[in-house]
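Missing here: one protein chain of the complex. Every other protein chain is in place.
Take a look at subunit A:
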Amino acid sequence: MKLKGRKIFGGKAEGELIVSQKPLSFLGGVDPETGIVTDAESDIRGQSIAGKVLAFPRGKGSTVGSYVIYALKKNGKAPKAIIVGEAETIVATGAIIAGIPMVDGIDVSKLKSGARARVDAEKGEVEVEE
């Protein structure tokens, strides 16, 4: 399955998908030390986003969440790429300062955790193995 979105921050990555069908808050929602999701309302609570291709509909919560994405990168616990339905300030800024490839405009409801995904953020493309 090939999906076409829009580049937010360029770069290429390949890895296992982890998909949240709910909006994700990074401040207080993801542990920057471990990459484990702690957001009580999240459907991927308790799972790690480290080294995976992370997909979710959009960000929510405090704008300081951008810095949590930066800390994940510095701690080696960042996702390899970020895919969202709709980009907003918090996650876009976080991906840019952390240098994580990011694509928006993807229908995240079509994606499932565990599948392999290749992201070419420069072209805004996501390819998922069925």
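Quick notes on this one:
Going forward, contacts are C-beta pairs under 8 Å (C-beta built on N, C-alpha and C of every residue); 3 or more make two chains touch, one makes a residue touch a chain; residues count from 1.
Rule of thumb we're sticking to: contacts and distances are computed from a predicted model.
The unshown chain of the complex is recorded in UniProt as "Phosphomevalonate dehydratase large subunit", chosen from "RNA-processing protein", "Phosphomevalonate dehydratase large subunit", "Fibrillarin-like rRNA/tRNA 2'-O-methyltransferase" or "NADPH-dependent glutamate synthase". Taking the complete complex into account, A:92 is the one of A:17, A:37, A:92 or A:126 that touches the chain left out. Annotation for subunit A: contacts to the undisplayed chain at residues 6, 8-9, 27, 32, 62-64, 66-68, 70-71, 74, 87-90, 92-94, 96-97, 104.
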